Every structure is written in C-alpha cells, then in structure tokens.
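Structure provided below as structure tokens; questions to follow.
Here the complex is missing a single protein chain, while all its other protein chains stay put.
So that you can tell them apart, the chains are marked A and B in the order they are listed, and the count of residues begins at 1 in each.
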Amino acid sequence: MQSFLDILMILLVLLNFRLLGASQLGTCVHSVAFQAVIIGLLALLPHGLAPSWTWLMVGAVTLVKAVVLPGLVRRAMRETGVMQELEPFLGYTVSVILGVGLLAASFLVARPLRVPAGGMTQVLVPVTIFTMLTGLYLIIARRKAITQVLGFLVMENSIYLFGVAFAVEESWLVQAGVLLDVFAAVFVMGIMIYHINREFDNIDTDRLSDLKD
Amino acid sequence: MTAMMLSLLFFGAGALAAALPGRFRRFPAGPLAAVLGSAAGLFSGLACLLSGDAWDFTAAWRLPLGYVHVGEDALSALFVALISLVGLLAAVYGHGYLGRDKGDGKKATSFCWFNILMASMLLVCLARDGFLFLVAWEIMALSSFFLVVFDHEKPGVLRAGWIYLVATHLGTALLLVMFLLLGRGGDLDFSRLGASGATASVVFLAALVGFGTKAGFAPFHVWLPEAHPAAPSHVSALMSGVMIKTGIYGLLRALSFLGAPEPWWGWVLVGIGVASGVYGVLFALAQHDLKRLLAYHSVENIGIIALGLGLGVLGSATGHPVVAALGFCGGLLHVVNHGIFKSLLFMGAGSALHATGTREMDRMGGLMKHMPVTGAAFLVGAAAICALPPLNGFVSEFLVYAAAFTCLSARASVWSGLAVIAGLALIGGLAAACFTKAFGVVFLGEPRTKLTACESPRSMTWPMAALALLCLAIGLSAPFMAGLVMPAAKLLAPGAAFASPVAIAEMTAGVSLAAALLAGLVLLFALLRKRLLRGRTVRSSLTWDCGYAAPSARMQYTASSYAMPVVGMFRLLLGTRVHADPPEGLFPKGASLESHTEDLMMRRIYGPVAGVLSGLADRFRLLQQGRTHLYILYIVLAILFLFLWNLAG
Partner (left out) sequence: MIFPMLHVFLALIASPLLLSVINRTKAFFGGRTGAPILQPYLDIAKLLRKGTVYSRTTTWIFRAAPSVELASVMAALAVTPLGAIPALLPFQGDLVFLAYSLGLMRFFTVSAALDTGSAFCGMGASREVQFSALAEVALLVGLAAAACLFRVFSLTDICRQAWAAGPVSWEGGGTLLLVAASFLVVLLAENSRIPVDDPNTHLELTMIHEVMILDHGGPDLAFIEYAAALKFWILGSLLVSLALPLRFADPLPDLAAGLIGLFFLAVTVGVIESVMARLKLVRVPQLLVVAGVLSFLALFDVMR
C-alpha cells in the first residue's frame, strides 16, 4: 500500500515536471487530466475498496476534472484557433531546473510545518506544495491566457490534495466548493479568451482573408 | 629548522645579489639563489612532513608590535614543501623564459622580486605572530605586484596590476580586523589567539573574505583573470600555482584558532565552492586568451578545494570524523595537486606564447609537431586538471567525492553532500570540455597562422617534464599522498574527533590499484597495436574531410566555435557579447565575428561600484590644485587643528 502511494506521488511530481517542460498545449491539458485521475485515486485509497458514497462523489468529481474541464479547455482552444506552441517567458530547460529548486523548497518548507499527515505518506504535503507552486509558475511564466486556465486547474488539484493530506472528513465537500469556483473561473476565462481572440483576430494581418466570409 | 633558515638566507642573498648594479648582472645570481633556497625549503618541508617533527623558534629581538616568532608544523610544512617545489621549477623555467629576449638588467630585477616573493611566501607559512604574518603578507602582495607589472610597457598590464593591488589590499584590511578581533589584549602571538561565540563567527567571515580575496573565491576573484595573464608565465605559474594557496593556508590557520567550528561555516564554504567551481569553469570556457582561461580555472580549482575543506569543517562540526578526515585530506591534497598541474599548464602556455607571440588561442594550432615536449607535458596537465585517472587530480577529487558520498550514505548533511556531488560532476564535465578545447585548439590540428615555432630550451622543457612526471607519480601513489597530508588534516580537526585512517587507506589503495591497472592496460594496448601494425602498410594522406580534398587550416573548428554550444546553454550567466558582420549578397566581400565575455562580477558589481567611488573621489579635485603653497597651507592647517584639539582634550 505504502509503496503504491509512493509511486503515485512520484507520478504526480513527474507530471508537474512534464507541465513545466512541455512545449505543446495539448501535452499540458493531457497532463492536467492525468493528474486529476491520480489525485482521485489518492482520495479513494484511505476508504478501501468497498463501494460507498465517497466512491460516487470522488468518481463524479474526477470525471469532471479529468474529462469535462479539459474538454472545455480543448474546445476553447479549438474555437479560438490558438497555436499549440506555448510561448514561454522562461525557456523549458530553465523551467525544469527551476522546478527542481521549487521541489527542494517545498520539501524544506514542509519540514517545519509538521502537518498531521493523517495516515497518508509524509511526502504528501511537500508534493502538494510543489503542485501548487507549479500551478502558480504556469500562470506567471507562460504568455497565453489558456495556460493560465491550466495553471488554475493545477492549483485546484493541489488544493484538493491538501484536503486529502489533512484527512478532512468528507473532503469531497471542500472539493465541491473549490470545484464550483474553478468551474466558474474556467467558464469565465473561456468566454474571455474567446472574446479577446475575436477582437484581436481583426488586427492580425494573417487572418485578413477571414473577412471575406 | 637549519634548512629553513638556510633557505630564507639564500632568498635574501639572491634578492640582494640580483639588485646589484652593473656588470654583476651577467651572472645569474637571482635564479641560482632561488633554486638553492627552494631546494633547502623543499628539504625542510618534506623532512617535517615525513618525520613529523615540528619546530618553533622565537628570536631574542622584537618587532614594534610583536615578536619574531616562527615555527613549522605539519600544515606549514605542507605549504612550504609545495611553495618550494613549484618555486624551484619556476625559477629554472623563468631563467630560460626571460633569458632570450629581455635584457640582463630587467631579468635581474625580475629575479630580485622573485626571490623576495619566495621568501615572503615561506614566511607567511612560518609566521607564528600576527604582526610578522601581516608584514610577510604585505611583502608578498607588493613583490608579486612588481612581478605582475614586469611588462608594464604592454597595454593593459598596468591596469591589471592596479586591480590586483586594490583587491589584495581590501583583503588585507579585513585581515587586520580579523587579527584585532582574535588578539583580544593586543597580543598577536598565534599561541594566544582565540575567539568564541559570535566573535568567532565574525572572525570566520572576515577570514573568509580576507583570505578568500587572495585565494580567489568566487565573488572576490576578479583580480585573478586580470593579473595572471599579464604576468610573465613563470610568475603566473608561481602565483596561480602557489601564491593563491597562501590564502587557503591563512583560512585554515584562522580556523585552527577558532576551536570547534559551527556547521554553517561548512555550508558557506560548500556554497562558495560550488559557486566558484561552476563560475570559474564556465567563464574559462568562454575565454579566447589561453592564460586567461587558465586563470579562470584557478578560480574553479579553488572552488574544489573549498568544497573539500567545507565538508571537512562540516564533518568536524557535526561529529562525523570520516567525513572530516576525507574532506580535509581531499582539500589539502587538491591544494598540492593544483599547485603542480596549474604551474605546469602555465609553463606550457608560456612556451606556446613564447613560440607564437600571441595568447589568442584562435591564432594558434598545430604546435604539437613543433614542440613535442611542451605538448606532451601540457596534455598531462590538461588531463590532470580534468581529474582523469591515473593522474593526480583524480586522487584529490576522489577524496572530496568520497567525503560527499560518506555524507549521503551516513544520511548526515545530505544537502551539502548532494551539492558537492552535483557540483563536482558538472565542473568535471565542463572542465573536460574546456581543456579539450585548450589542448586541442592550441596543440593539435593545423597551424592557424604562419608558424616559426620551435621547441623551447631545456631550461624550460625540463621543469615541465618534471611536473608532468609528478602528476603521474602522485596519481599512482594515492595511499602515500593521503598519508602525507594526513598530519596536516589532523591539525585541522580539533580534539579526538578524527577517524582511524583505515577507511581512507583502503579507498586510496583501491584508487591506486585501479589507476595502475589503467596505466598498464594503456601500455598493453599500445604495444598490441604496434605489433598488429608491424609489417603492414601504413600510409600518410590528407585528412578525410568527407571527401573534400582541399582543406585549409581556416576551416578547422576554432576555440570559439568549439565552446559555442556550452556557452550558448549558459548565456544567461555569461552574457557573452557577439558582434557579427555576416556575409551578404551573392559574392560576399568580408565577414567577421567577434565575441567577448567580460566577468559578470566585474561588469555588474565591481565596475559600477568603482565608478561611483571614483566619481566621489573626483569631487576632491577641488582641494588638489597642483600648487605647492596651497599644500603647505593644508599642512599648516592640519597641524593647527591637531594642536587645538590637543589643547581642548
């Protein structure tokens, strides 16, 4: 059990690095979805295999985060015709190296925090902090609005993970609240991106031919 | 002790004789005295190291602020032996180097300062009194300054000299503070110096910056890449090989006054080590000037030494005797090893410079055919500085690595261990890139400009050959060398907190066995190849340049193009400026590419600060009108002021 948890943690960290080093939007969306699945698994682990309400709730939440929200983002990408390239402020290699620093920092920060890990592994807290920092990094260091949405999603994942770490009773309740916020955020951002894009399409000389229609 | 006194006497006599005027100058008294003095010093140091007899001597007369108190323990003896060894070979080399085209007078003056520098360096290591130490330290700084500005008519040399002089005096100012803090009652005798608590930490920081400026730790290194290239090559060898090590010696001596160290001192040293190492090697890679490249490598190697010493301090602060032993042994042995291969490399660079008349690597090339001994010796030095087995650099870096791995496997100071391993690995890889560039571009391939190079005289090649042999010998005798530096390391880890040397003996035995195996296999395969090729057709032809039949020397990879990928990877740090004039049109006329990498610290910190300071100083021009009577007025005013002040007080 413990080792399974460990491997899930490592996967989570690797996914964060994939987010930091990826140059394509599609990869990022894919990683975020995968991350949501892993976090869903993590939330289920303490409850055992017996089917219960928790299963249903977590399952539903994971479905929303791993399928619906990425789907929305993909749709926004498709409709706005945004390019796959990420246009980073800081290069991918630098981002990955900074990621190592962020990871080390989150381990250092988590050490004196002495969070009651509630039966989960001791790594959960630093990994959570690292995930949150990754989300923040994506929001700050990438140029596109859509990566900011992705950053929000990553941060949402990490907040849910915090719930798991603190072993909050009915952690899905917290989750539901957060999810609602993020859902609204994604929605608003999606609309905004769409509008921004539509406004600026007219200025883009490459797309003047669109006016013919 | 007699040998040591004899040595100092020789240096003194040599300096005097070289300063004699007129026709006495034809006789090479300076070099001769330097050789004799160094030989006596080497004997004294080795005797002390091998027999373990320390001595201590206080003269009957006293100085204004202290006694003439000298002594030699294992730590001093190690540095004395190294200084004398390199000094001896540098003197022989310098005799040949200055022999050809400089006048006798200039040469004699140079050797006068050379002897003084040698004597003062030995005195720095022997002094057992703070005042005597500072005097020797200052003489050392001044004599090396005069050696640096030897070619003062060349452009840039004087500027380099000034930068060196300012840097070294800023360092000395901090040393003054350090000694004032250490000698609480004004008594500066080493046996009575000491500090504790917060004062100890302040003293440590003062020593770190003060001695670190001389040693070339990363933020304080700026004088190194300026002064070392400007000096004549045998002086560069002496300065880079051993003079900067007196900074390390001073730091260690200061640590010995402070009793049990704090863990964070170790962390600071490790941090500085990684920073110096990576910074040094990266800027070395970006250089085009061979001697400047070597100077930056001194920064890198001082970083490696700091890594070893940092782990040693950490080990003795946190009670891990094996880490302490390995760290100190590694650091000290690297002091010796760097002294040997860096002086070898500077001598090699000097010979190349002598033969081609330029320091620009991109104008050299193909020197190996004309200068076989120099080339072979430079190859050995280059491989040694990259820490490749079976040469000496590997042994000391191995010990530092072993200290770090011991940290990890004991799960103590894991972060420092990790920093050391990752830092050394990166430094190692980049150093290999840098020295394949230096060796490959300068000595291999086709000459890039018309060459009239020929091999240097024996007085220059033999010292290099001797140093190259030493590199190999130390590489193969790791247990003996670890034993040689062990007594000095024991002095540094106070109390009984020291490992039984069994673990080190086993490791070093493994290293030398593996190194011997490697050397044996090289011989075996070389013989096998010779045997295989016997009686077969071995032809000579053009380089098969993928079918291109008319290659020219200009088509070779240059030093800049060779280093370009790595330099590009670290462009954020290096800030290399490129002026490109690319070929244009169908029949391009001329095109050029120029790149320049200025020191980051110089560009970002010291340059602006110096600018502000000199701007402030300009304000004082108002007072300095150049009229004598005004100055006399100032003097009168000052005397009057003092007089009144005295009356009031």
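Simple rule for what comes next: a contact is a pair of C-beta atoms (placed from the backbone, for glycine too) under 8 Å apart; a residue touches a chain by one contact, two chains touch by 3 or more.
Small disclaimer: the values here were computed from a predicted structure and weren't measured.
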Touch partners of the unshown chain, restricted to the chains that are shown, please. A, B
Determine which one of B:Val373, B:Ala402, B:Met464 or B:Ala488 touches the chain that has been left out. B:Ala402
Using the touch definition from the top, which of A:Leu41, A:Ala104, A:Leu136 or A:Ala185 touches the missing chain? A:Ala104
Touching the hidden chain, out of B:Met4, B:Met368, B:Met464 or B:Leu484, is B:Met368
Cross-chain touch to the chain not pictured, restricted to B:Gly339, B:Pro389 or B:Pro487, is B:Pro389
What residue numbers in chain A mark contact with the hidden partner chain? 3, 6-7, 9-10, 13-14, 17, 21, 92-93, 96-97, 99-100, 103-104, 107, 122-123, 126
Where chain B meets the chain that is not shown, the residues are 365-366, 368-369, 375, 379, 383, 386-389, 394, 397-398, 401-402, 404-406, 408-411, 414, 417-418, 421-422, 424-426, 428-430, 432-433, 435-437, 439-441, 444-446, 503, 506-507, 509-511, 513-514, 517-518, 521-522, 524-526, 528-529, 532-533, 536-546, 551, 553, 555-557, 561-566, 569
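One rule holds for everything that comes next: only the chains that are shown with their structure count from here on.
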For the pair chain A and chain B, the C-alpha centroid-to-centroid distance in angstrom is 51
